[in-house]
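We show some of the complex, not the whole, and keep each chain where it was.
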């Protein structure tokens, strides 16, 4: 009833959202959840809900749970290669336990 | 001498203008570490209302505007947008310790147009009862888009590596993206509705009523942002500060000069000349950055956004608007 699964978490700028979603669906994820946020990394520091002139740079956090660990790793690598070599963003994986519906 | 005196007077007079007072007030409270903040949702709504309002008004006016008079200023707007970018490419980009990508992105931003500066300019002209053609805001996209396109194209040509993961980012795509940005779509939508429907009543009852108030709040936000980004700016080369200070003035003067030509040739009103100059002096704060971010991924946003919001916009609003209003008074007095 409970199955191990891999959660891919991608943190990036809002302006990458559509491309990231395509990547996630292409990788075979059955779904994803997005929350808005703010943050700091090597590049910009972003404000959160106070008025920001340039909201496209604000941060989104996407998590996609995938049954197949290999697919999850593939997604992470793909996203890293295609986006985060040049643009802001990170991706990480965590092991979780999902309950089948 | 006289000009200087009258400029000084006009400038001091400007300080009395609420528009500017709110901008400075925003910087002041941000500097004082105030926790006051305008919610992002409200800020975005304000931008929408301002641009929709400008659009509706412009659209209703264009109906009976003679398009011939519109053509030349539009052409000049395109010219100005390109000249500004090229200027940046041969000055800022050549400076020591300046990455070419960063320089081109910055030039693109300063060649492009700011809706908030435009709105501020319009209100200041109203305050001074200087009339201008309501269609002048329609010049916005004619200057904004070419500037962004040229900057991105230059960057792409120059460095193959600049080609984002998304491969070639074609000219067409850039234009479409700019038009799709929230600022330009609101402006254009407003114009079309103003042109085709009869939004007169809703415009006067609602949009016009809120215009000045919303602008005052927008100025506050601009001021707060300007200050809070200074920190980020300090970390980048000081050349950006110099460029951000002088570019608006130079660009504005170019705009004023060509506006004067349009005045002589097609009778663009003095107020219209000021608007053209203000548009030229302004630097894009809403539509530009994301387009540049996507178009020149190699450029570091801290440099161009910092330069624009922290120095460029305040200079354009607080210095250039009074400067060109005064200039117009002097030049068109004869």
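Each chain gets a letter, A and B, in the order it is written, and its residues are counted from 1.
Note that contacts are C-beta pairs under 8 Å (C-beta built on N, C-alpha and C of every residue); 3 or more make two chains touch, one makes a residue touch a chain.
For clarity, every value in this text was computed on a predicted model and none was experimentally measured.
A.B. asks: Which formula, in the displayed labels, states the number of copies of each chain in the whole complex?
C.D. replies: The complete assembly in this structure file has composition A x3, B x3.
One rule holds for everything that comes next: only the chains that are shown with their structure count from here on.
A.B. asks: What is the distance, in whole Å, between the centres of subunit A and subunit B, each centre taken as the mean of its C-alpha atoms?
C.D. replies: Inter-chain centre distance comes to 34 Å.
A.B. asks: Where on subunit A is subunit B touching in the complex?
C.D. replies: Touch residues, subunit A against subunit B: 13, 15, 19, 43-45, 47, 49-57, 81-83, 85-87.
A.B. asks: Quick one: which bits of subunit B touch subunit A in the complex? Just the residue numbers, please.
C.D. replies: 37-40, 42-44, 164-166, 221-222, 224-225, 228, 232, 285-286, 289-290, 293-294, 297-298, 300-302, 305, 309
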